[in-house]
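Of the protein chains in this complex, all but one are displayed in their positions.
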Amino acid sequence: MQKLATREDLETTRRQLLLDRKKTDKTIIICGGTGCKASRSQDVIDAINQELLMQEMDATVNLRVTGCHGFCEQGPIMVIEPGNIFYCHVTPDDAHDIVSRTLRDGEIIEKLLYTDPVTGEKIRTESEIPFYTAQDRQLLSRNREINPCSIDDYIAVGGYMALVKVIDSLSPEEIIHEIKVSGLRGRGGGGFPTGRKWAECYEAPGDEKYVICNADEGDPGAYMDRCVLEGNPYLVIEGMTIGAYAVGAKKGYIYVRNEYPLAVKHARLAVQQARKTGLLGEDILGSSFSFDVEVARGGGAFVCGESTALMASLEGKVGEPRPKDVHTVVDGLWHKPTILNNVETWANVPAIILNGADSFASKGTKGSKGTKILALTGRIKNTGLVEVAMGTPIRTVVFDIGGGAINGKAIKAVQTGGPSGGCLPVDKFDLPVDFDVLYEAGSMVGSGGMVVMDESSCMVDVAKYFLTFLQDESCGMCVPCRLGIDRMLEIITDITEGRGTMEQIDLLEDLADTVTQTSLCGLGKTAANPVLSTLRYFREEYETHINDKKCPAGVCKALIEYSIDPEKCTGCGRCKQACIHDAISGEKKEPHVISPELCQKCGICLSECKHEAIQVK
Amino acid sequence: MLHYVTVNIDGAIIKAPKGSSVLEVAIEYGICIPHLCHVPGLSDIGACRLCIVERVTNGRSQVTTSCTLKVQEGMVIRTNTDRIKRLRHNIAELLVAEAPNSRAIQDIAVRCGVKKVRYPFRNSNCVLCGRCVRACAEIWHANALGFVGRGKNRHVERPLNMREEFCKQCDYCIQLCPMTIPPCDGPMKPGEEYLCGKCESQLMITEEVPDSCAWCRLGEGFNCGRYAGLKAVR
Partner (left out) sequence: MKSLQLESILKGRNSQPHQLIEVLQDVQESYGYIPEEAMREISKILGVPLIEVYRVASFYKAFKLKPTGKYVITICNGTACHVRGSQLLLDQAVSQLGIKPGEVTDDGLFSIEHVNCLGACALGPIASENGSFLHHMTPARLRKFIESIRHKEKEEGEHAKASYEGRPGDYAAAASPR
């Protein structure tokens, strides 16, 4: 890795790297993202490495460990070129066959192929799998091209060409104009027009300015930013470099949440390599532009995803938000003008500069342009990270990409936007993924989390879950957030435990409105959304809890009963053995019975029973 | 040399020193905006949210705390709209439900129009207004008190529970604390908390002439700056 002093050096290096790539005609791509790692992909990687050595193919086969491919449910994932062959659920034991049969002889191992859950057919390539075909993977598709620990890979596939274009031919005003015209809006949740943010910072007085990448992705159930930062950190750094050039900043920070050690590692490595090659530091690529980046870790606080709290944390203080009567683009980090953008927002910048704003704006709707990465999880067949064009209906995402419900239960709702968002019922699934439309409907795109719920989810419990989360994460400074969320939780807990009254619903709505209007920061201001959206669309569930003292989904412990269906029970005794509260009695081969007084509804018997005899009502 | 800007608060055109907050300017002029965590001379953090006002720009109004809002030329502020009254009422209700055993907070609740409390009473002995913490840090720079923990666990504590090391025994924390002003009839028994409302008679005078200070004894409860100033004069 030598230093690239000029744009010409970069171009020469790129050409050489492309030639080097042609030397090996076979490539085996293995996903090393956190999801596949949890499924032991590292063991697969080690096994393949060993096999390649043993079968003396290590010189002709390129083994590339990449970031996340998005289809985490099917991990560990492997793609083999040539042929774009897609293998899933790979184990270390398969390594020998993969190397000797597929790599050496081109033979496909049927059992490792993906099976279409609807048709039962085996599918050979990634581009034929419905999960992938319905997506528009502008950002995610790059992950398989590069090893996130190698800046050479990034350069080889065209990285930093956008920065070269900026240095060669674009002024700060032109860059900002391009971003404005593209219609790019913040991907972290706020959806604020990025071009306008940059323009305001550019115009703010002062020589010392900062750019920050917000990788404090705290929404539970969302891991898009982790995937981009782990899998392609250079894309983010290139975006930040362009942004710094545009507003006149010399220093940038990537603030990564503490719970993402791999993302921190890859980001730090990427910064180091960029410095070594001269793509960060003084006089980048022979221009007079200097810029450097530091990677900082969060301490474990959701509230630090809020821009002023994040800046406080960078300054070494507690993550307490500040009032934003003066915006952070004027008075931000160290009271200097600062632009703070989300990982995905930064990742979109190079393509906008390279291909032009119109290309980006050609996708999406009038108010929401480009593509959005969503973390599709919950009670559907295909879960993972997906990228779709803005304007795609929720229905497409849930059914065409997500594959519909698991276990034959009916899908009931989708929760979007994390704890700041809301729940939308099935009859709203024709709504598009669009900032303004979802906001009007009482939810939001947010950072992109999309959790699908079926009839086994209780919507009152969902509201309770989010309130509990927010209560835990609130910084506690201001009264409406600290006491308001607490009281809302108190009321919802009453409702889930059978003590609710209809007057409490009115109080809940009044309180929710106050918390929304008077909280100091975004956490408090959006804290009431889960409550308000579930009240709006699932009011009957609240009423059933209050008036009938029943939980239709069978979740709220105080309102349900575990019982054994005597017709299904075979008397095998597994539940009785497993029950830690001695609540089950029965003779061998006779139907067993659960004692309601002793039962604590812990769910162990339910997970042990192989005959589906345990009922929850 | 002091620079002045002109602001419009509730229709009154006021000349205000640049750098001062809307709350300070309003109280000085006699427009009483209820507040709790603000103490003249200490920094403002906007924690209690009682001092909220509506800031009107281009026909749109934004709710924000007047203690953290610095005056700017041409600013238009409304302190007592129906919307603000209702929001302030709800915040005061939350406060008094949390800590009814303080006259200051009872007074504030009544001043903000709370007639009944819709939540079960709790008996906290701290509302986290931060007056003690800021006094300790900013007056004698002792830093013997501070906020510790987060969210529901947030509380005021001495560093590692050691008092002697840092405390300068100035007693400001005790003087400023709203909880050290017991209700007129003494502390309430647990389970028997109620909204006192005895100072309600004073409220009518203030409502009739909203633009001027009634020297309403309610100020005694939360150490209203104006009350303290007027008391000194009289």
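A and B label the chains in the order they appear, each numbered from 1.
Criterion: a residue touches a chain if its C-beta (ideal position, glycine included) is under 8 Å from a C-beta of that chain, and two chains touch if they have at least 3 such contacts.
From a predicted model like this one, the values you see are computed outputs, not experimental measurements.
Looking at A:Phe86, A:Phe302 or A:Tyr537, the residue that reaches the missing chain in the full complex is A:Phe302. Considering A:Glu51, A:Glu73 or A:Asp94, the position touching the chain not shown turns out to be A:Glu73 (whole complex). Of the listed residues A:Arg226, A:His266, A:His545 or A:Lys576, the one in contact with the hidden chain in the full complex is A:Arg226. Of the candidate positions A:Val451, A:Leu467, A:Ile546 or A:Ile560, contact with the unshown chain belongs to A:Val451. On the side of chain B, the interface with the absent chain consists of residues 137, 143-150, 157-160, 166, using the contact rule stated above.
Residues 34-35, 37-39, 72-73, 75, 91, 218-223, 226, 258-260, 296-302, 313-319, 375, 377-379, 383-384, 415, 418, 449, 451, 453, 457, 462, 465, 469, 472-473, 475, 578, 580, 600, 602-604, 607-608 are the ones on chain A that touch the missing chain.
By definition in this document, only the chains that are shown with their structure count from here on.
Within the complex formed with chain A, the chain B residues making contact are 45-50, 52, 63-65, 68-70, 86-87, 90-91, 94-95, 97-98, 118-120, 127-128, 130, 147, 149-154. Of all the residues in chain A, the ones that touch chain B in their complex are 301, 318, 323, 325, 471-480, 482-484, 486-487, 490, 507, 510-511, 514, 517-520.
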